[in-house]
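The complex is shown incomplete by one protein chain, all other protein chains being positioned as in the whole.
Chain nomenclature is as follows: A and B, assigned in order of appearance, with residue numbering initiated at 1 for each chain independently.
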Amino acid sequence: MTESAISVHGLWKVFGPKAERIVKSPDADLPRGELEAKTGCVVAMRDINLEVAPGEVFVVMGLSGSGKSTLVRCLTRLIEPTAGSVTISGVDVTGADREQLLQLRRNTVSMVFQHFGLLPHRTLIDNVAFGLEVQKVDKAARRAKAEEILELVGLGGLGQRKPDQLSGGMQQRVGLGRALATDPEILLFDEPFSALDPLIRRDMQDEVIRLRSEVNKTMVFITHDLSEALRLGDRIAIMRDGKFVQVGTPEEVVGSPADDYVRNFVRDVPRSHVIAVGSVMSAPSDGDDAGTVNSTTKVRDVVPLVAHSDLPVRVVNDAGATVGSIDRVAVLSVIAGEDLHPEGSQGR
Amino acid sequence: MRNRFTRSASVLTLGALLVVATACGSDTKAPASTGSVAPSDTSATTDTSATTEAGADISLAVNPWTGAAVNANVAKIVLEASLSTKTTLVDIDEKATWPGLDDGSLDAVLEVWPSGHGADFDTYITGKKTVVDIGKLGPSAKIGWYIPTSMLADHPDLATWEGFKDPANAKLFATAESGDLGQFLMGDPSYVSYDEQIIKNLDLPLKFVVAGSEAALITAVQQAEKDGTPLLLQFWQPHWLQSKVKLTEVKLPDVTDACTAAATANDGSYACDYPVDILYKAASAKLEAKNPKAFAFLSKMQLTTDQQNEIAAMVDSDGKTAAEAAQTWVDANPDVVAEWLK
Partner (left out) sequence: MTATMPTRALGETPSRDTITSGHSKSRTPLIAAVVALAALAIVGFTLGHTAPTWLDAHVRPWFDSVYKWSQLNNGTNWAFRFVFHPIADAITWSNDKVLALLRALRWPGMLALTGVIGLRTGGRRAAITAVLALAGCGVLGFWDDTLITVALMLVAVGISLLVGIPLGIWAGLSLRADRVMRTILDTAQVMPAFCYLLPLVVAFGIGIPPAVMATVIYAIPPAVRLTSLGIRGVAVTSTEVGTSFGCTGPQLLTKVRLPLARRAILLGINQVIMMAFGVVVISALVGTGGLGQDVSDGLAKVNVGLAFAPGLAIVFAAVAIDRITTGERPSRRKNAIANQAIRAVLDNPRYVGAAAMTAIVGIAAVAKMTGLDDFPQSLRFDVVKPVNSLATWANDHLRNGVPIVGGTGSFSDFFVTHLLTPMRDLFQAAAWWLIIVVFAAIGWVSGGWKLATLCSVCLVGIASLRVWDLAMDTLSQVFVAVLLSVALAIPIGIWSGRSDRLERLLRPLLDAAQVMPAFVYLVPVIFLFNVGRVPGVIASVIYAIPPGIRLTSLGLRQVPYAPREAALSFGATGRQELFKVQLPLALRSIMLALNQTIIMVLSMVVIAALIGGGGLGLETVYGLRKGETGRGMAGGLAIVLLAIVLDRITQAWGKRSSGGLR
């Protein structure tokens, strides 16, 4: 396995007085209200472990207050973690001194914020150039770069405007541009699109997908919108009360929720849109087939094939070798939500 | 953009203005005061044709009453015309005058009422010796109890303090503030006052009320005059109001040695009239070395009570400025001035 872009071990964040005492103590398991009454502390994040590979898009999901923002801020110590360690691109963030931390924030990691976080007193150009300005890049160079970035996010020529003259969607493009301007290896998104209307949100998601394929950045993406998570994520972590309750690929999360909380979360997702043929196929059959599909094809996309034939569909891997088959019954049961192949999943 | 604009614009403008200021600031009409104090009455004419060589500039304190302004303006005219000493007059509070004399930023004050400045005398004149007593001004002053003269017609016994023993008489002076007792009104708290002690020790049915300022006291007097209402107050001579409103001093027990002792001991047993205040002049100890001629002149300068009243009347009654009144008087009395310069 290659070195992780981000690696987190046993990370805790407790807000309140004498926070260190709470970590790993029996108190930490008290219900939130009781703990707060007893110690005045709130556990926002407990014992988080996670590895994000370079180029991966890692999505964190959870309800409001579950600790997502806390997690993403602890990664670059915008919030000081109470316990645990974070390593980013080989740099021990939790042990870093001031200088290292500044370098990390300036060059390695950028963040896109929920309510855009544009600085209202600066023009768009100056907003985008902010990261470079902080690095003391000279004015001409940073302006040039910022112009280029504005062009990239589709706001060319609007550089002299102030943020309050833009719509929400445009503002977040600036936010995105600002994060890209320093050319970081890692992008952190904290619910970047939750304040946007559905159409613009979709647009912006496409933008992220495009980015990902074009510039291949590592991303940690916070959202509480499941469909967004499923669209963007290579892996998804579901957070509840500061803990990860499940970490897995979209299929794993949708196909085999770890508990009722997760199940509730994913209940309304059409499973056939998420689950790949490979995870519900049976052993290869020898007879004729109705067609051939790749094992990563979503179940939904097999429907036209099985609809017109009683024969099963052959499933091949990327190399073209047959790895299994899927028939009409299997497809229908995915769509109906029943699990006819218990041995193929990791459910309870 | 906006920010930077405003900044640059103001910097530019200010820079330019500074240039202008240095270019033509030096010869503006109103001479920029270079001392720490602003001049008053710079309009007084200056006769620079004097024979003596110029002495160091000096500044004189002007305390807030007509007499003080009159003395200082007379001195200024003589200093500038005859001693070629440029003189600045500084309007300043009585108490703040002394630290000014102490550090030499004021050179002299020409009318000190001793009763109010015992502590300053001790600190600066006999203590630090940074201020020197340069002799009497001439007039003397007297604090006392006063009532409107018109009251004596109906109440002749109020001419002396004994008349106030009668509660019915005292009650004439009652106000809402004094309740059942008669009101005794005191003005500016900075003036010396034995009134509370006198009232107590003479056992008079009066209540001591502080008006808080001379302006308040004068307003009360004018109001009483207008309405014909009784008023008992602490007041003094000389004062411009004396010529506008008829007031009569109430006779208090004569000053005795015991009284003087009580005043010094400050033991609360004072029970007689106020002593006469002999007004004096004080100068900074540095003045003699700095401008000996001015020092000699200021030490010698004296006005009689009549002379001071004459000049003050031009201000208070004829509406002249203190500078104009002083000029008029100096022009009319060259011999008096010559005497000071001998």
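The rule we apply is simple: a residue touches a chain if its C-beta (ideal position, glycine included) is under 8 Å from a C-beta of that chain, and two chains touch if they have at least 3 such contacts.
Note that this is a predicted model, so its numbers are computed, not measured.
Enquirer: List the neighbours, among the chains on screen, of the chain that has been left out.
Expert: Taken over the complete structure, the missing chain's partners among displayed chains are A, B.
Enquirer: Considering the whole complex, which of A:R21, A:R106, A:R202 or A:R300 touches the chain not shown?
Expert: The missing chain is touched by A:R106.
Enquirer: Quick one: say which of A:F58, A:F130 or A:F221 touches the chain that got left out.
Expert: A:F130
Enquirer: With the missing chain put back, one of B:T160, B:T219, B:S243 or B:N266 would touch it. Which one?
Expert: B:T219
Enquirer: For the chain left off this view, which of B:S190, B:S243 or B:T304 is in contact with it?
Expert: B:S190
Enquirer: Going by the touch rule given at the top, which residues of chain A touch the chain that is not shown?
Expert: Touching the missing chain: residues 73, 76, 78, 102-107, 109-111, 113-115, 117, 119-122, 130-131, 133-135, 165, 178, 182.
Enquirer: Counting contacts across the full complex, list the positions on chain B that touch the omitted chain.
Expert: So the residues of chain B touching the missing chain come out as 1, 3-6, 8-13, 15-21, 23-26, 28-30, 32-40, 61, 64-65, 90-100, 102-103, 105-106, 116, 119-120, 123-124, 127-128, 130, 175-177, 179, 185, 188-190, 209-220, 222-223, 226-227.
Everything below uses one rule, namely that only the chains that are shown with their structure count from here on.
Enquirer: So, what's the distance in Å between the C-alpha centres of chain B and chain A?
Expert: Measuring from centre to centre gives 84 Å for this pair.
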